[in-house]
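All protein chains but one are shown at their positions in the complex.
We just call them A, B and C in the order they show up, numbering each chain from 1.
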Amino acid sequence: MVHSILSRLSGSLAAIIGASAIAFLFLRVLPGNPARLIVGPLASEETLHAQMERMGLHEPIYVQYWRYMRDFVTGDWGFSYGAGQPVLVQFQLRFPASIELGIYAFIFAFLAAVVLALLATYRHRPVMDATVRMLSIFGMGMPPFWLALILLVVFHEALGMFPGPGAQLSRALTPPPEVTRLLTIDALIAGELRTFANAFQHLVLPAIALGMLPFGYLVRLLRANLLDVRNEPFILVVRSKGIGYWAATVRHALPNAFLPTLTASGMIFAQLLGGSVLVEKVFNWPGIGSLVVDSILRKDFAVVQAFIIVSAVLYVFINGLVDLLYGIIDPRVRG
Amino acid sequence: MLRSNFDLSLSLFVLLLLAVLALLGPVFWPVDPLAISLRETLQAPSLAHPMGTDHIGRDIFARFNYGAKISLTVGIVVVVTGAVVGGAIGLVSGIVGGLLDNALMRFMDAILAFPPLILAMAVTVGLGGGLETAALGIMLTSVPYYARLIRSDVIRIRRLPFVEAAVASGAGITRIIVRHIIPHTVSTLLVQAAALFGYSVLALAALGFVGLGTQVPTPEWGVMITEGLQYALTGQWWIGVFPGFGLLAAVAATSILADKARDLLDPRGQYTQL
Amino acid sequence: MTQVSANKRHQTEGKACEGADRQVLLSIKNLVKDFILSRQGLGRQKQVLRAVDNVSIDIMSGETFGLVGESGCGKSTIARCLMLLERPTSGQVVFSGEDILALSTLELRRVRRHMQMVFQDPHASLDARMRVHDIVEEPLVIHGAGNRNERRQRVAEVLELVGIDPASATRKPHAFSGGQAQRIALARALVLNPDLLILDEPVSALDVSIQAQVLNFLQDIQQEFLLTYLFIVHDLVVAEYFCDRVAVLYLGAVAELADSQELFRNPLHPYTVSLVSAVPVPDPERPRRGARLVLSGEVTPVGQKQQGCRFRARCPLGGGRSRCLQHAPDLREHTPGHWVACHFPGELRTPN
Partner (left out) sequence: MATEPEHVLSVRDLRTEFHTENGIFPAVRDVSLDVYRGRQVGIVGESGSGKSALALSILGLVRPPGRIMSGQVLLNGRDLCLLKETQLNSVRGREVSLIFQDPMTALDPVKTIGKQICEGILHHNRGTSRREARRRAIHLLEDVEVPAAAQRMNSYPHEFSGGMRQRVMIAIAIANEPDLIIADEPTTALDVTTQAQVLDIFESLVRSRGTAVILITHNLGIVAEFCDEVRVMYAGRIVESADTRTLFRNPVHPYTESLLRSVPRPDQAHDGKLFSIAGLPPSLARLPAGCSFEPRCIAGRGKPLCQESRPKTTSVGEVHASHLAECHFARERHEAQS
């Protein structure tokens, strides 16, 4: 066990290094000169060279990479000239909002997928099944930023059911004291139910927009797995013991159907991460995603580079976690 | 049986319709997608403008057709090049094995260690934006998916009894690959290609949306949605909604097609007994 | 092209075999196959599983030689080693006087014409994407036999021989039933006029009535084309009915080898005795199974080489005697033609 954890860790480390190197390379072969961006188009060659010197751009690329990673690990993520702030500070400010949105989106995707997959496979009901499959195909085929727009048009603009873009909380309310820095949780901790409800309302539309793609993916996977597992003889044997349909499904079919889904959770995380860049922009959500879009438009690449590396690290970390979890859940892998 | 054919024909029809709009749009709707008309800004859909006009009076329908051309072209190009490159890597990796296999797969892993959209962003940022770079970035992120799938397929097929039967009757490696392995990976490749077509089209739109793909004023669907964003909440919904439907239709149709292809291409499927 | 090649019997060295003028067609000498199981996790020691342990068998031209044993005894591994689907760890396989393990790829192809294999699951062993005609023709193409017309004629001929209407050869294998598919597989094996057919459980996947059809057919073509069969089977009744000589394998080694009648009527190895007694007989008049000798435990492959007799843990004789504990018994000729690897052959008798 110890051995396998160690080997997995070293594998993850290698993947992170590889990924960050690729990210670094791509951002450094960029035609524009980062120093030129800082000093501005009107600066003289001398100023430019001085700036390049300061930034270490004359060094060989691997030295630059080494230096960048060393700084990165020690907390120096570079300086965002667009926002006039260190990149790390910006991340710290905006990360909680993104995480909260991601969590709610995942909860939505997961719950909706489980319920609909169960409904689709219950008995032999072709219409229900076809509906769920259609939903899944639409979920996977809809551009998240477009869905966000539709949701806003319908539920905010036309029906007025949910608040519009631009905030996590109505201006009339004061944010609860920061504990976890996740608004809904902090509101609960502070016991302010009204604040919680308001923050939750603000979360509904963006969470659905962000969760739709993972939902489509999950429901499709779960439905197929449930159908497969249901054809396994062991379900018949369970039923022959007298266990009812739902008990057999929840106790035996679902856990087995979840196993292959677990492997896909890396993919789902990636969808959430990529989607947040798009959805946050539409809702003007004060998270990392909208920061990244703004930085791209401002050509503020220090932020983008940090985001890419953080994404890769998180992604590798999640995948490693899933591997471990798989070993815990599936006795056959434990060996 | 009936229903499944309905699915199939509907999605074929949708794809065909989009293709017709993309290719023949300029013929039967000869309106310049870039022509600005300040007298006709922000008009709702009507006979003169089936999808309305945008804030500077450009005809959305003409722009939609142009966007279809961009999306479908990029989708096809990305899928074909990705499938060829990825399929080749997978085939070589699965057949040669050993050190080369290991090296190729580690490289694929490194690419996979990125969330795909983020990597496409990185590449596009790095190479300076634009349609071609965006397509290249998307293609690059799709290669490992083909490569890994085809590799594992090749390894699985190599061990199947009918391949062993061919080896036992003296077939050489070339014959085994060409006659027995490749035909059996084609269905996998096709299904994966259809799935990745959807991804490519969506990714291109996403890159356009964040300002990395095609540049304004080129009417790409993602860019059009971005432009429509600020008018959506003031009542001019048509600017951003129609291109979204285009994306949804293209992606959903290919994904239904992929499912059907998977069923039809499995020779066992047709003879499944009770 | 259409008739059995005239120089079918071209062995250079030949051993006389008990009065018959038969010659050795295939000689397996000290065949060993190890599989390396790399265990993950702590320690990560390499485990070696010896699937085939020093097996030597001579198969006479024209006979049906049966390999029987329970799953995991190595019988299929031997077949796969003979067809070089697995590379043997050591040993020799001499076919018609040539050691096929020492041949180059090109020479091997020449030899392979004369030995063909039929697999257990007929549908799995036929390429589902190819038409039946192309499947049967493939060996001819590989070995460059005849032109297109001659090949087509030959395929039709062979299909007719196995009882498949050549007109249906444009269909794919899954349009055929299991029994028919096995006939198609046989047609593919026969199309090159081989000398030796390795039949790996060819009837196990088939229903009783179809099984009889295929077995009868195998008998017919054996006489007609002077074929030699290596017949791998776990069904002892089929082995007894169909084989001339039989070797019983246990954990990768031959436990007993004899004429099929002799082996099943007068088994000497305690494993064979219990194996034979475990077979349910379709005759309720036979004394009830009080007399059955049920073995304890199951075949469990052992990684490292254990000392003494490999069967001793399950041996109904106890296996506790010092000879059984210390020495693995060699395969010795107990009576002429009847070989057994036991220190106390014949001590255990078939009940009743």
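Definition applied: a contact is a pair of C-beta atoms (placed from the backbone, for glycine too) under 8 Å apart; a residue touches a chain by one contact, two chains touch by 3 or more.
Note that the coordinates shown come from a computational prediction; the quantities given were computed from them, not determined experimentally.
*Asks:* Of A:236, A:250 or A:297, which one is in contact with the hidden chain?
*Replies:* A:236
*Asks:* Which residue from C:261, C:307 or C:326 sits in contact with the chain not drawn here?
*Replies:* Selected residue, touching the omitted chain: C:261.
*Asks:* Pick from C:153, C:177, C:222 or C:266: which residue touches the chain that isn't shown?
*Replies:* Result: among the candidates, C:177 touches the missing chain.
*Asks:* What residues on chain C make contact with the chain left out of this view?
*Replies:* 70-71, 177, 179-180, 207-213, 215-216, 219, 234, 236-238, 240-242, 260-261, 264, 274-275, 278-286, 288-289, 292, 294-296, 298-300
*Asks:* Can you name the residues of chain A that touch the chain not displayed here?
*Replies:* Its contact residues with the unshown chain are 123-124, 232-234, 236-245, 251-252, 255-256, 259, 329-332.
In the analysis below, only the chains that are shown with their structure count from here on.
*Asks:* Mean of the CA atoms for each chain, then the mean for all of them together: which chain is nearest?
*Replies:* Of the chains present, the most centrally placed is B.
*Asks:* Provide the C-alpha centroid distance between chain B and chain C, rounded to the nearest whole angstrom.
*Replies:* 51
*Asks:* In whole angstrom, what separates the CA-based centres of chain A and chain B?
*Replies:* Distance between chain centres: 22 Å.
*Asks:* When the centre of a chain is set as the mean of its C-alpha atoms, what distance in Å lies between chain A and chain C?
*Replies:* 57
*Asks:* Note the residues in chain B that touch 2 or more other chains, in rising order.
*Replies:* none
*Asks:* Help me check something: in the complex, which residues belonging to chain B touch chain C?
*Replies:* By the definition above, chain B touches chain C via 160-172, 175, 179-180, 183-184, 267-268, 270-271.
*Asks:* For chain B, which residues count as touching chain A in their complex?
*Replies:* So the residues of chain B in touch with chain A come to 3, 106, 109-111, 113-119, 121-123, 125-128, 198, 202, 205-206, 209-212, 222, 225-226, 228-229, 232-233, 235, 237, 240-241, 243-244, 247-248, 250-252, 255-256.
*Asks:* In the complex of these two chains, what residues of chain A are touching chain B?
*Replies:* 15-16, 18-19, 22-23, 25-32, 126, 130, 137-138, 140-147, 149-150, 152-153, 156-157, 164-165, 269-271, 273-275, 277-278, 281-282, 292-293, 296-297, 301, 304, 307-308, 311-312, 315-316
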